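Only one protein chain is missing; all other protein chains are in place.
Think of it as A, B, C, D and E in the order they're written, each chain with its own count starting at 1.
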Amino acid sequence: MRPSGRAADALRPIKITRQFTRYAEGSVLIEFGNTRVLCTASIDEKVPPFLKGRGQGWLTAEYGMLPRATGQRTQREAARGKQDGRTVEIQRLIGRSLRAALDLKALGERTIMIDCDVLQADGGTRTASITGGYVALADAIRFLKSHKLLKEDPLRRQVASVSVGIHNGTPVVDLDYAEDSNAATDMNVVMDDSGGFIELQGTAERGSFRFEEMLAMTELARKGIQELLEAQRQALAGEP
Amino acid sequence: MRPSGRAADALRPIKITRQFTRYAEGSVLIEFGNTRVLCTASIDEKVPPFLKGRGQGWLTAEYGMLPRATGQRTQREAARGKQDGRTVEIQRLIGRSLRAALDLKALGERTIMIDCDVLQADGGTRTASITGGYVALADAIRFLKSHKLLKEDPLRRQVASVSVGIHNGTPVVDLDYAEDSNAATDMNVVMDDSGGFIELQGTAERGSFRFEEMLAMTELARKGIQELLEAQRQALAGEP
Amino acid sequence: MRPSGRAADALRPIKITRQFTRYAEGSVLIEFGNTRVLCTASIDEKVPPFLKGRGQGWLTAEYGMLPRATGQRTQREAARGKQDGRTVEIQRLIGRSLRAALDLKALGERTIMIDCDVLQADGGTRTASITGGYVALADAIRFLKSHKLLKEDPLRRQVASVSVGIHNGTPVVDLDYAEDSNAATDMNVVMDDSGGFIELQGTAERGSFRFEEMLAMTELARKGIQELLEAQRQALAGEP
Amino acid sequence: MRPSGRAADALRPIKITRQFTRYAEGSVLIEFGNTRVLCTASIDEKVPPFLKGRGQGWLTAEYGMLPRATGQRTQREAARGKQDGRTVEIQRLIGRSLRAALDLKALGERTIMIDCDVLQADGGTRTASITGGYVALADAIRFLKSHKLLKEDPLRRQVASVSVGIHNGTPVVDLDYAEDSNAATDMNVVMDDSGGFIELQGTAERGSFRFEEMLAMTELARKGIQELLEAQRQALAGEP
Amino acid sequence: MRPSGRAADALRPIKITRQFTRYAEGSVLIEFGNTRVLCTASIDEKVPPFLKGRGQGWLTAEYGMLPRATGQRTQREAARGKQDGRTVEIQRLIGRSLRAALDLKALGERTIMIDCDVLQADGGTRTASITGGYVALADAIRFLKSHKLLKEDPLRRQVASVSVGIHNGTPVVDLDYAEDSNAATDMNVVMDDSGGFIELQGTAERGSFRFEEMLAMTELARKGIQELLEAQRQALAGEP
Partner (left out) sequence: MRPSGRAADALRPIKITRQFTRYAEGSVLIEFGNTRVLCTASIDEKVPPFLKGRGQGWLTAEYGMLPRATGQRTQREAARGKQDGRTVEIQRLIGRSLRAALDLKALGERTIMIDCDVLQADGGTRTASITGGYVALADAIRFLKSHKLLKEDPLRRQVASVSVGIHNGTPVVDLDYAEDSNAATDMNVVMDDSGGFIELQGTAERGSFRFEEMLAMTELARKGIQELLEAQRQALAGEP
């Protein structure tokens, strides 16, 4: 039995609110149950130095957690003067995952910056960030298209992410904090709409995990991600 | 005529949402028109080293702006590795202002941390932070009282804040970004419910301002703050 | 009775020594009693990036306190690796105040850097910095004029600053450390030679302060600043 | 055909030199072909603050690359003042992987620090670090045992790691730099001697990778890791 | 011929002003011609962690240069966020040199911090810092003695320092900036009152220097330091 009473393959309620704030080219509040992340996409008509003159664009991501997003306040990284290791690891994952959605040549010499700021954290903030970040990215691309700034559509694939894990011996999807802090294995999966893997990061928190468990987890992830891809499509189909 | 069409003494629509997030002892979303700030109050059962063993508590504040709260993205301070001068100046103002609301002896040896994070910025973020921060603080004090952790009520005065300025030669209250970036004089006023001043910070952006203008601005501020104090009382009177 | 025996409206002895050091375009040692601040003005024939090509100049200020300027040694900020909040707040105030003295267009595309370093601190270091910094600035402008580097005079107004406060229930001017650490209210006022306000920063250290107290303090400040403006004029009239 | 001429399932020559330096409790130079990493294990008879008094030990890891380990010199992180994101990501992976080898209760209240410093980099530095780090860790545990500092053996499982990827459409094991910089997919696998997964981190560098490719890569990894586990055992069986 | 017209063995005018500021236990303005350094000695009744409980004291030094001490303004180290290499090198030299003056056991478990802040720089700031720092140190020891805080006198030797160099082929003493920036060899010598060396740091700025030149320079240094030791004694003999 899961602490939340959910079935092993049941996601938490997913809610995607577009245009949550007014100024960003894409601004999405994504909720996976009590986890709430504000994802914005900002367009910068420049590329980083290592790409200058290469005729291609770039996407990068930053991640932050408001100090009191969690049960215990965490120190503000800006006050501490550096981002901690977990933050760095997560924002690199978000960046790689959403870069995979794009044809960087088709984007042209500009950068899209995805900011994921966690307003409330109940597990799964990195997978919510990727899933919501994709919608913000899609809105930013629409902005570019509506301003006639693109020759071809740089969005090549749809990307979403979910966590899976082994909790009390059972593979489960979309772990909340109560499960996550207690799971034997934790795996974050990022997939595209063709069913291919973009990222797969599995960690044994206790002992190691078997090949069969890995297969069961990736199957749960595949199914959960299909639902998330559908939620993204519905959000993007409606009025913002 | 103000860009927003408001009368010189008209505040923007004020909205105060308590328990905007679940985990903090006080959590308030305050909106001054399009300016939206999330203010949380967190209780820490410790005091800073300089107060150890003095039998009194402390309150401190931190301020941050999400990178895309504004029309142009600003660099994330955590990534940059330091808070900029404006941030430091603002969070010191918020801390001093809300400390003035408290009897630190009555609070006991604990610290209340006020975090003000701007989700959307349209001018007046520091005054919204103080006004919303007070409500979060009041909720945190209620939390302490309901847990029987206080012998006497440490809340000694109610505190709110508004900006005033000279725009196109006219004194106006609660400047939005369009006015603020164009005002000859900008003044932030923090007052308590007895009509006394907690902080007064006036800056001539062009030239200097006359004594009479100062009087007109403080009068506008007094009136605006009365409305804000009433809005705080109504918010605190209702169900969270 | 004030700790120093001064009358409520009496400044401490003011001493302004020009050319205190040899290399800066302006170099002023200013003394407000035991408070001694070395203010230098340096000319840099560049502007910051955000002003490039705009046909105007800039003025900025930095503030520091020698570690043993005070009764207790404070940590050297260079060793600690960052400036503390108070330093940041003060140097922003000095910069804004002295920028107000200038017509930045008339200055041309160059920057004047005001460095205020406190050799000895007995209260009022920020107001001494502004008052002495103005004289250093005036000397730097004379340097530019004598080298025929200016078409018109960029000095548009004379600027000085003093602190006022409520000590033992009485409004007093130019607080020394003994008063300042004990005052109920502390206000720093920056004015120009037309009697207009450049900056007004009042803080209630205990409780709040009344409108009438604010009026009494601004009146004391106005009078004190007139004396300081006169002291600046005399210093600038003589041989350096 | 691989650039090195190796078969798809062929590791590079593996060489493990124990006691490469004299002072560390474990000191191992591991070579995967031209990749050379010095792994040391240091024992500290303390635990980090968050574990004090919990009756258990800790293991953590740090990773560094000498500036000229690579074809192009990279900036020294100590001079730059911070570790870059890649370094942080790698050292967290090494730490988690080797922590999985230990029963932290059996280790007692002490910390083992694994330092992995890359002397020469030709791809696969993180997998070499984990594989060599295990041997250094085993030597440090022997040191503790020989000094009668342990009641029971804290080494619960043997851990090794290898990279796999899709290069020119073919799954291959132990990618060198020429392959790695050109691979469509890159996966780092950490396993124990029971064939269980400790960590699995797959990244699609271009497009996405299919489930079947993932299976082929994990199978190659399993086989390669068996060889590495054997190489570790042989190294630990001999005189250091 | 030296730029200043001095004889090869002539020091610049030396001036030592005790009690230049009021609060430090020792406060000395030392002038070597146009070089002016404020040296303060502060007593802290603690020792650094590595000395706790060892029954001995410590002395350490910090060095700083006001941004406009020089012809060209240098960046403020506090603003830049770190001390530069030259500063670190100099403050370590000052600390070692003045530590040599003390019997640290006799000092007891306290730390003396020497702060050397350059108000005006015309070459030789490090040797002026050591020479003036000694006088500040001696005053701080007198403070401890007059407060009966010492059982025995910890001052074991008198310490002073001068620079020597090869300028236009001639060995000269106490180089000013015009000579220093043009010298083939530069040597800083620290000696005690028995004629022994505390520190000797010679650097060939162009080519290398011969043994005979080294002998000539040390002889010039010995003679210059005798004059400086006498100047220290005279300063300490008078009223502060």
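General remarks:
Keep in mind that, in the parts below, a residue touches a chain if its C-beta (ideal position, glycine included) is under 8 Å from a C-beta of that chain, and two chains touch if they have at least 3 such contacts.
All figures in this text were calculated on a predicted structure; none of them were measured in a lab.
For the chain excluded from display, the touched partners among the shown chains of the whole complex are D, E.
Of the candidate positions D:A10, D:L51, D:A106 or D:L119, contact with the hidden chain is made by D:L119.
Check D:P67, D:G207 or D:P240 against the missing chain and you find that the one touching it is D:P67.
Although one chain is not drawn, the whole complex shows that of E:A8, E:A106, E:L149 or E:A204 it is E:A204 that touches it. Only one of E:L51, E:A79, E:A100 or E:L236 touches the chain withheld from this view, namely E:A100. Within the entire complex, the positions of chain D that touch the omitted partner chain are 21-24, 27, 34, 36, 38, 40, 42, 44, 62, 64, 66-71, 73, 76-79, 81-83, 87, 113, 115, 117, 119-120.
On the side of chain E, touch with the chain left out of the figure occurs at residues 82, 85-86, 88-89, 91-92, 96, 100, 157, 187, 191-192, 194-204, 207-211, 214, 218.
One rule holds in what follows: only the chains that are shown with their structure count from here on.
In summary, the pair chain A and chain D forms a contact in which both copies contribute largely the same residue numbers, shared numbers making up over half of all those used. For the pair chain B and chain C, the distance between C-alpha centroids works out to 28 Å.
Computed centre separation for the pair chain C/chain E is 33 angstrom, with centres defined by C-alpha atoms. As a whole-number value, the distance joining the C-alpha centres of chain D and chain E reads 50 Å. Chain A has residues 81-82 in contact with two or more other chains.
Chains touching one another form the pairs A-B, A-D, B-C, C-E.
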